[in-house]
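See below for the structure under consideration.
Of the protein chains in this complex, one is absent; all others appear in place.
Let's turn to chain A:
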């Protein structure tokens, strides 16, 4: 899929933070400290702890922050399309809000699909995910939201090889 004129020729780019790695080592330190306090056997329990560690907004953000924008060689995080603040998690209900870079962005549906596929492949199946455009930031937000949250439309879209290829390209950096 080629676009000779990008929807947004001059995207605003922000610096990416590397919180995820610091948080990972902090979590490991925390587990090790607790294990030593209670004299727990660390070998098996560590894996159990990691499996049961509840998924939170930051982990979900880590899953989607490095998805590539379909048009520019930048991630959704650096283009400020996704942010941790726009992820709302309540039990198994997850709402991910994203902000297209411009109100007429024709890539909004693809970006939403990339987020959905990334989460579909990474999250346990218990999550019910709603993906919506931040209110007031896109001229067709209702129409795009309706498509992104129609599971039959999403399933059929993913059986379209051309569309799937575009999505895989955007996800390739996120999967690395």
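Operating definition for what follows: contacts are C-beta pairs under 8 Å (C-beta built on N, C-alpha and C of every residue); 3 or more make two chains touch, one makes a residue touch a chain; residues count from 1.
What we mean here is this: contacts and distances are computed from a predicted model.
J.: So which of "Alpha-1,3-glucosyltransferase", "CDC45 cell division cycle 45 homolog (S. cerevisiae)", "Glutaredoxin" or "Probable cytosolic iron-sulfur protein assembly protein 1" is the UniProt name of the chain that got left out?
T.: The record for the missing subunit names the protein "Probable cytosolic iron-sulfur protein assembly protein 1".
J.: Of the residues in chain A, which ones touch the absent chain?
T.: Chain A touches the missing chain through residues 92, 125-126, 128, 146, 150-153, 155-156, 159.
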